[in-house]
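Apart from one protein chain that is not included, each protein chain of the complex appears where it belongs.
Moving on to subunit A:
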Amino acid sequence: MSAVEHRFGPYGGQYVPETLIPALVELEAAWVAAREDAGYRAELDALLNDYVGRPSPLYLASRLSEEAGHAVYLKREDLNHTGAHKINNALGQTLLAKRMGKTRIIAETGAGSHGVATATACALLGLECIVYMGTEDMRRQQPNVLRMELLGARVAPVDAGSRTLKEAVSATIRDWVSNVSDTHYVIGSCVGPAPFPALVRDLQRVIGDEARAQILEKTGRLPDRVIACVGGGSNAIGTFTGFVEDASVQLIGAEAAGEGIESGRHGAPLTVGGRGGVLHGSFSAIMQDEDGQILEAHSISAGLDYPGTGPEHAYLRDTGRAHYAGVTDGEALAAFKRLAELEGIIPALESAHAVAWVLAAGRETATEDTVDLICLSGRGDKDLAEALDKLGLTHE
């Protein structure tokens, strides 16, 4: 039996065209070998420390805590090189691809953070890089498009469907089907066919492992709640994995409720529930109609604008180990602004969903002794134009 999980309860699997199966087998074998290999681990750890700037700080946000009425710690993934947690996974996978002899790297991006992280890793390692991005996201995240191009990547516009993350993933998978022999697909989240969900989790669990050690050192106790935003769910799964064995720690995933769950314009398949389905190669919680057609998601945050989610999250939900809740565009925008005002930290709109949960639903269920730990998965520079416009704060 494989050492890498293919299924999390009923979720996961490998629903992909036959052409890709040998590549998934090859990838799984390479990962099993690499993660046991001291040389690979040492190379990755050295880059994470000296290039990315790990460990990222765990910061007691005093003024945010005062506003919330209880202690709130921020795991500062926004301080990583390239400004988000995405670099943890991108470096790990590109190093792996290089070990496998792949010369061409492809990736999808929504908000642009994963695209920038992958373009960065490819520049560092001297690999060709093509990033697929929906044209609506290229508009919303123009600075990241320019960054990727400066880093030597080619940004391939995707003009299908809603021109956002779902279509970018589909276009990247089609490229992989056509160029599988020399190409590795650096998938950006804990989604896709096995072994990707487990591989991405393994590369992102550094967030949770560090955070657990840091909060124990700072406070001598575990947090009561660990909160992270969930689109595909990679920062959340990476954070949760550090605490999943600690039964006293509640795990909270903040999904995009968009314009409101009842409006249908959201990106919250875990919160909404219902029948699971297959999107992008795995069986998980997805947004679909009764025929099994995939629905368009909506979120102000390009990184959460996705109708699927990682299969391990669906399993954590069903088992009750983690709880998922929706945060609207408006709540996320308010938290984006509030964190800037209170702490001098401009969060990514994605991460602002997690902050918003703590300031709203999370505050109602907290006592003054509650300790919350939020994964602040990225910084908000990329979102300035979009967020300021929506907040009505743009100058003429």
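Rule of thumb we're sticking to: a residue touches a chain if its C-beta (ideal position, glycine included) is under 8 Å from a C-beta of that chain, and two chains touch if they have at least 3 such contacts; residues count from 1.
Following the convention adopted for this analysis, contacts and distances are computed from a predicted model.
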Item to complete: Among "Acyl carrier protein", "Tryptophan synthase alpha chain", "Phosphate transport system permease protein" or "Peptide ABC transporter", find the name that the UniProt record gives to the complex chain excluded from display.
Response: "Tryptophan synthase alpha chain"
Item to complete: Looking beyond the chains shown, say which of A:Arg139, A:Arg174 or A:Arg221 touches the absent one.
Response: A:Arg174
Worksheet item: Which of these, A:Val4, A:Leu95, A:Ala211 or A:Ile294, touches the one chain of the complex that we don't see?
Response: A:Ile294
Worksheet, complete the sentence: Residue list for subunit A contacting the dropped chain reads 6, 13-23, 160-161, 166, 170, 173-174, 177-181, 275, 277-281, 283, 288, 290-295
